[in-house]
Each structure stands twice: as C-alpha cells, then as structure tokens.
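One structure, as structure tokens, below. Some questions next.
Apart from one protein chain that is not included, each protein chain of the complex appears where it belongs.
Letters are used for the chains, namely A, B and C, taken in the order the chains are written, and counting of residues starts over at 1 for each.
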Amino acid sequence: MIRNTRTKRAVIASALITAGAMVLSTIPAQATETTGVTATSIKLGISSPKTGSAGLVYGKVPGAMKAYFDYINANGGVNGRKITLVSHDDKYLPRLAATQTTKLVLNDKVFAIVGALGTATHSNAYNAARLARNNVPSLFVNTGFSGFASKAKYPTAFMVLPSYAMEAKIMAKFIKDTPALAPQASFLIAQDDEFGIDGVGGFKSGGHTFAATPTLYPQGGLTSALAEGALTSLSAVPGKPILVLFGTTDTTATILKAAEKLALTNKFTFMAGSVGGDANTLLALGVKATTVDGVISASFFPDAKDATDEYVKQFMEINTKYNKGVSFDNTVLQGMNSAMLTVQALRAAGKNLTRTGLMRAIDTKGSTFASAGLAPLNYSATSRVGYNGYWIGQLNAKGELKPFGGKLTLYTTDSASAPVTASTFVRKSIPKNGIPNN
Amino acid sequence: MNGLIVNNLTVDHGAIRAINNLSFLVPRGKLTAVIGSNGAGKTTLLRALSGLKEVKTGSASWNGKSILNTRPERLARSGIMHVSDGKSVITELSVKDNLALAGLWRKDKKDVAAATAEVIDLFPILGERIKQNAGSLSGGERQMLAIGRALIARPKLLLLDEPSLGLAPLIVEQIFQTIKALTTKMDLTVVLVEQNAMGALKIADIGVVLNLGTVVAVDHAQTLLNDPAVRAAYLGI
Amino acid sequence: MLKHRKKEDKKDHKKKSHSSIDSPRKRLFLFILGGWLLLLLSNQVDEFSLYQGAFVATYAVGIASIILLTGYSGQLSLGHGALMAVGAYAGALTINNLKWHPVVALIMATLIAGLFGLLLGAAVARFSGPYLAGTTLALAISLPSLANQFPILGGQQGLIFDVGATPARFGDEFSPYKWFFWIAALAALIIIWFVANIAASRFGRTFRAMRDNPIAAQLCGVNVARQKVTAFAISSGVAGLSGGLLVMLITGVSPSAFPLSLSLLLLSGAVVTGLYNLKGVILGGLVLVVIPEIAESLLTRIGGSENLAISLPGFLVSALLILAVMFTPNGPEHIFKRKH
Partner (left out) sequence: MTQFITAVLTSLSSGAIYALMALALVLVWRSTRVVNFAQAGQAVLTTYIGYEVIQRTGSYWIALVAAIISGAIIGAFIDRFFMRPIFKRVTSGPIVLIAPVVATLGLLGIIEAVIGIVWGLNNQSIEPPVSNAGLNVNGTVIAFSLFNAFVLGTVALAMILLTLLFQKTNIGLALRASAYSPEISKLSGIKVDMVRTLGWAISGAAGGLAGMLYVPSTYLFPNAMDILLVFGFIAAVIGGLESMVGAVAGAMVLGFAINFVTTYISTTLVFPTAFVVLILVLLIRPSGLFAGKKGRSA
C-alpha cells in the first residue's frame, strides 16, 4: 500500500511541512543581558497550570501577580518602567512547561521568569529553556522542592517557599515540644510524590518516628473509600493519635470528611501541611466547621483571612481593585507576595537593569526585602533559599489560623540536618501603600 | 402498472460494477426466480431493491411507487420484506423475539398475534422451539424463522435471497413448496434469488437469468427449464 | 489544509498503477534527499521553531507507532504513553548510568520498549479491540505508581535526560535546539522509511490481510496471534523511540511526562493523519503542535484570570479535533480504493 512514490511524497511533504512548522519567523537577536527591558517596560513571564486539576489549586497565581504589577504600574512602575507579565498555561505537564518556558525565553523574549510553579514541571522547563545558559533568572519558584536552592544545578533560580523537608522537621519538633502531643502515637498519610516523600524524609531527619509506615496514596487516587479504610485501621489505636496529612487541600478534606463519617473527628489530632491546610477550601469542600476547628497546620504567612495584618489588608485592597471577582486566599496572597518581592528585586537592581545585576541584587539585598512572610528570607551570595521557617497554628471554626497556644512561635531550620530553632525574627513593616521604596 | 418494475438499474461495488443497466419486470402475485452463477449480481440486486445498497443509476418501482434509495425500514413497513442470505436471524435472540421484530412497529397488535399464529401453523417446529435462542436452530429452521418473521409484517413483496443455501435437499424441497404455497395463498409477489436454478425454476412462474450483472434471459420458468442453452449453462445438464 | 490533502489522496490513486514497483534503494535515496532538505531548512529558521519542529518530528514518530498498530494490524491502544515511558526511562538510564552517547540511548529506548512490547503483547495482543484498549489504558494510568515502585527510576522527580553539549565540530553558535531538531527529524525520517519498507514487505501485506479479514488470513495459514504480537512489539519499539525523543526535548523523564492525555493526543494525531497515510504523520505531528499555539495566541489578548480566557484554548483544540475527525481523509470511498 505504501509505494515508493508515496514515500517520495512522504519525504518531500515532510520537508515542506516542516518548513511550514517554522512559521514565518526571524532569526533571533542573541539573548542579551537586557532582553525584555526597554526604557519604559520590563517584560516578565510565568508558566503555570491554569486548567486541569492543578489549575483548580494554583490557577489564581498568575492573575494575582499581574494584579499587583498593574497596581505598581498605576503608581509609576519601577524606575519609570511598566511591568508586563506574559502568562502561559502548562496544565502542570512537564512537556508543556518545557515548551511554554522556552517560548517565554525565545519568542516572548522575557527578561526573567517569575513564580514558576511545580517541581517536575519547572526542573524540566529550567533545563529545556536553557535558563542557565541564557542567564535568565527564574525568580521565586513556587515549590517546596529544596533542589531549586542548588546553585550548581539551577544557577539562576531563587526559591521562595520553605521546603517540604523544613516543614516536616518543624512539625516533628513541634510535636516533640508540645506536652499534649509528644506522648501520642503519630501516623502520616501523604501523597505518593516528591511532596509526600520529602515530607517523610523531613520527619526522619527531624528525628520523628511514626507508629506505622506512612500511608502513601497516588495522585488522584485518594477516594473516600480509601480514606475511610485508612482511618478505620487507625481507630483502634489507644489515646488521641496524631494524624499528619501531607497532601493537597482536597485530599485533606476527603480525609476529614471520612473522619466525620466514622465519628472519629475527636479521636485524632489532625496536622495538615501548609499546602493542604487552606481552611477556605476545606469549608468550601463541605468539611464541617466543627471538624476544621482545632486542625493544626503550619504557615510562614499571616492568615489570609486576617485583615488586621497590614500586608493582607493591602493585598486585599489591590485584589478587589485589580483582580476583580477573584476571592482572596492563600494562593492570591502568595502570588502578590512574589510579585512584591519581584518589584523590590527590580528596584534593587537599579536603573540600568541587567539579568546578572538583578540576580546580584537579590543575592546581596534579597534578605532585606519587605514581604508578608513571617519567616526570614535567606538569600545571600551562597544561598538561594527563600523563607526557611514556619509557625504552627490551629484553625478555628471560622477557618482562621491562630497561633497554637495563643503565642506565635516561628521555627526556622534548613532542608538538611540543621536543628530546628525558635526564631525571634520580626518582618519589615509594609512600605507605604504596599509600594516598595527600597 | 402493478408489480415490480426494474429499469436500467446500475449498482457499483466500490470500483467494481456489480449490476449493469439491468431491467426486468415482476407481475404482481407471481413468483419470479432470479438465477445465475456466483457473482452474477443476484444478491446485490436484492440489496438494492430493499434499500440496503445505494443505486448509481436506473429506476425501480413497486406498484407505481419508486423504491430506490429509500431507507430499508421504510420499505419494510410499506410491505417489501427482504430475507437476506445467510439465514438472516438474530442468533442472540429467542425465536419468539425474532418473530416479534417484524411486528414491533405495527399498530394492529391483534393482527400481529394472528400472523404469528399463522406462521407457527406454517412452521410447527418454530412453535416447539419458541423459547429457544435462534442460535440453537438448524439451518433449515433458521430459514423458516427468517421467512416466518417476514410474513408477520404481512408483506406484499417478498425478496428471498438463497433460501436453499447449505440446506439438505429434503428441507430445500419443503421450503420451496412452502414459498410456492405462500405466493398463491397470501397473494404475495416473490422474487426468489437462487443458485439452485433447477429447484427455483420448478416452482417459479417467471425466470430471470443474470450474468455478470445483466439480464441474459427472461421467460416463463417452464420455457427456461426446457431451453437447452439455459439447461447447459445453469442447470448443469 | 484538509481539502488540499484530499486532492493529494486522489492523486495517489491515479498514480497507483505505476507506483507498484518498490525499490528499497530508490526509497533510501529519497530518504537521504529528505534529510538534506531538512538540513538546509534548519539553518533558515529561529530556535523556537526548531524546538517545535523537533516536537513535530517526535509526535510524528509517536503517530507512526499508532499507525503501525491500528492502521496495519487493526489493534487499538489507549495507553501508548506507557510504552513511550518505557523507552524514555530506558534511554535515561542508558545515558545516566552507562554514560553512553545519546543516540545510542535512543536506540536502546527503541529496543527496550520493543522488548517490553513483545512481552506485554505476548500476554495481551490477542485481546480484541476494546479489550486491548482497556488493558493499555489501565497500564497508562498505573504508570506513576509503578514508577514509584522502582527507586532507580527516581520516583515522581524522575531522571534527567541530558544529551550533553552540542558536538564541538558544529561550532559554539550551534544551538541545542537545532541539535534536538536534527536528532528528532533524522529519527522521524528513519521511522517513515522503516514503516514504508515494512508496509511494502510481505510482512506488511500479512498485517493488512489480518486487519481486513482475520479469519481469512488465518485460513491462508497466517498465524494471526503471532502477527499481532509482532505488530504490537514493533509499534512499542517505535513508541519507545518517540518517548526517548520526547524526554530528550523536555530534558527529563518523570511519570507526569506521560499522562493519559498524551496517549490520547497521539491517537488524535493518528486520526487527523488518516490511518494509512504515512506522509500524513508529519502533518499530524504538526497539527498537534500548531493547533494549541493558534488557540493560545488567539487569546493572549484576553486577560489572565477570566474563565473564558482560561478555558477557550481547550475548547478550540477540541473543536478542531472533532472537525478533523468529521473530515478525516479515511472516508468510506477512500478505504474501498485502498482495498482493490
């Protein structure tokens, strides 16, 4: 059926068509230090999931960042330059993250990548888009994967979130230090990916041992049936065992609902990781307020509901004005905070903006930037770690995260073996109207 | 005029011309045997007449109404029943259900019941096997079931495709006799497509001889039976 | 575009008569010619287009593997992504652990995936259409969990797949994307050439006989079961190659690189291509790359967070997909002409 003339047409067609693939395009100017920067504008880019299941959780990030940049632009921009944010949907797929990020660098010619989201996605995208080779900064990567702090592997990347490992270590320390919890048997139910795995590692290096091997479930595999099974098997454990939930918020909700169904809500002390502890979502997903009440969780931010916090208050105002119709939550807070850090970095890099200059600015001044985070930023000539601490809180029936025992204690540590210590760090107060003046 | 009139019919089978400019005429109430060797286009002809096969050119009418390129189910409901070859029964269904199929759409449920009863009188064996799956029937029984089902629709024109195929001579004889009886008893017009030319011509009023998709001879069945050329070519004598 | 392709098909049929002599040598020549054309071309366009061109070639290989399976042996796989993954991991391990040249790694990807396909096929290839489809689908969704069972595969984090620096002899202006493109395009040409040869071989004819009428084929003494397993194995091998190419382009292999959506994407490509239509595979690959681009670029103007802007690309892609199926080149008449 396939004859050689067909093959001929095949080969020629292939050539012609591939020619078509190279949609009318021009040879690019070699990437330079100032790509994406003009006298009046700075072009930044983000590749993140907007659709699909991950879009549900993180879809708000680009919008929130854009909203903050619009706010800054409305107030004169950075050194007279207006910031534009090019945002592409990668559906949380490595394949798309790689192409979208490469597109940002080669076609959109952005000055830097900001707030890239996801571990597998961005680690692939980072290499595929040759960010290191083109010296393109990847600012404030939105993932708890500690690997991005490695200057050797990701020379132009800057972490912002504390790592999952840090979180786990701090939770371990908290359990040890809390008389009510220390003696109780503890169990871990976690997602079977780097998220859960790093968590497990963190608890280990934090010297915490669980009463049983962790229950790991595949992404999208945690059915209510599975949760009910898991809880039933633990219901016989004496005392008030601790249930650490290291997963996304919807899985936390599934487990809490299972506990409700089995009348086990008071049987366990629930500890939800920061990613899985978003109270608004929990309530939206139909978890009873009485169940949410008392759930222990960790955060390095103020509570997104706490309008008395100056940063939250300011960001809420910006959100209502520049991000119409989007409800304010942890994700929006996180997005705006990253945007605010970005603006300070751009200012710190000075009038004649270069990529190297930008990264040097963060290395040298980054740790002094004003941010909503209650933990210190650890940027330095040798460190690309962002926040390195958490405070432990307890959700109340309204879904607000209140410091455990009334007093907010911040713990800091690293992703490796450093001890967990209570920190006295006090964050900078917000610049006037939330417009950086560094 | 009444009856089935086929005029310059041409049907293509993909690249192959299955029926070429074929014309013949079946008077009402008569039994017409269409004979011819394999690949003469007999089956294609029936499929075209019952709406299963698209027709390229030509015309065909039944009692003055054109029947070409009409949906098979509409033709069936208008009294043109096609019993396709290969013992057309649904093996997964019971005999009862197979019979019921042709009555499902009929308003007059009383008459459907009556027709069913008649069919069972006609083929008592179907009565005995009424609850069994059609798959469990013998070839002959299946053929009876297929014809029986057609009768339930109270057809006016019956298109039979190779009812004798793969049946024992005795059964074939029985089936042929039944068909002949039906034609007269129920004032049916029958087009009987057959490889078994001898058997078919014996019961038929008219014979149509096909070859390579065209009519080579039309005449009274008897005459054809005695025609030496036909005998030599199709009756193997 | 589709119109234009229908015309081409018509031409095929006219030419069929004097196209029936098939000489591998001539094919080889044409294949070299094609390579040369692509080479010239790769110097004319920008880096991102080269990168996307590499994806086009990669998808083309993937589609070719579907065509081998479905078009030539009438089997349906809904989980070809899993087979691609096998190749991808095999390639990555070859590079990372054996430190072999990436091209060798890609060959390994093909062989290992082929071997895997042979073993899996021995068990499942005899299943008819939907049953095989179900099995492969189940395999595809099991992939992440299975990968986690073997620490050597690097869990969800996966493995780096680094083809290393571009060969020095091309100079340092030589971009890695051009390097990707050359490798992928070469692979695609080889596969087209290879599939064309298979199709023209006695082997290929047996495939088609088996596909069009298994019983008849069996009566003619074709060992349908074995043929199906062979078809499945070859298809897996080709899929493995495309998997290797894919992770080369995204520089790393992880289970999340092979979601169910990828398997289904290739299936769509195969339909757009038209199952018999070998030259179509590149067109199919092109469609898979370009349509989302068009969809997104149509919407970059609309703001970031509105539901419409977010969901419209998905809508457009799907709509175009359905149109493609409705106007698939394999209309009935098409099939007939092929059969006679």
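Keep this in mind: a contact is a pair of C-beta atoms (placed from the backbone, for glycine too) under 8 Å apart; a residue touches a chain by one contact, two chains touch by 3 or more.
Keep in mind that this is a model prediction, so the values were computed, not measured.
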For the chain not depicted, the shown chains it touches: A, B, C
Residue in contact with the excluded chain [from B:Thr32, B:Ser50, B:Ser164 or B:Thr189]: B:Ser50
Hidden-chain contact residue, picked from the options A:Ala39, A:Ala263 or A:Ala381: A:Ala263
Option from B:Asp12, B:Asp97 or B:Asp219 whose C-beta touches the chain left out: B:Asp97
Residue, one of A:Ala230, A:Ala289, A:Ala397 or A:Ile435, that touches the chain absent here: A:Ala230
Touching residues (missing chain, whole complex) on subunit A: 50-53, 55-56, 59, 192, 215-218, 220-221, 223-226, 228-230, 232-233, 235-236, 250, 253-254, 257-258, 260-264, 281, 284-286
For subunit C, residues in touch with the removed chain: 70-71, 74, 76, 78, 123-124, 126-131, 133-135, 137-139, 141-142, 144-146, 148-149, 211-212, 260, 264, 267-268, 270-271, 274-276, 307-308, 310-312, 314-315, 317-319, 321-322, 325-328, 330-332, 335-336, 338
In subunit B, positions touching the absent partner: 50, 52, 71-73, 76-77, 81-84, 88-93, 97, 100-102, 104-105, 135, 149, 153
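In this section, only the chains that are shown with their structure count from here on.
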Of all other chains, the one whose Cα centre sits farthest from subunit C: B
Chain nearest the global centroid, as defined over all protein CA atoms shown: C
Gap in Å, rounded to a whole number, between the CA centres of subunit B and subunit A: 75
Distance from the mean Cα position of subunit C to that of subunit B, given in whole angstrom: 50
Chain centre separation (subunit A, subunit C; CA means) in Å: 35
Subunit C residues touching subunit A - in the complex, by the definition given at the top: 8, 12, 15-16, 18-23, 26-27, 30-31, 33-34, 37-38, 41, 44-53, 55-57, 60, 144-145, 148, 155-158, 160, 162, 176-177, 185, 188-189, 192-193, 195-196, 199-200, 204, 208, 246, 249-252, 254, 256-257, 259, 261-262, 276, 278-279, 282-283, 286, 289-290, 296, 300, 303-305, 310-311, 313-314, 338
Interfacial residue positions of subunit A with respect to subunit C in the complex: 1-15, 17-23, 25-28, 50-51, 55, 59-60, 62-63, 66, 85-89, 92-95, 97-99, 102-103, 106-107, 119-121, 123-125, 127-128, 130, 133, 145, 147, 192-194, 197, 218-219, 221, 323, 326
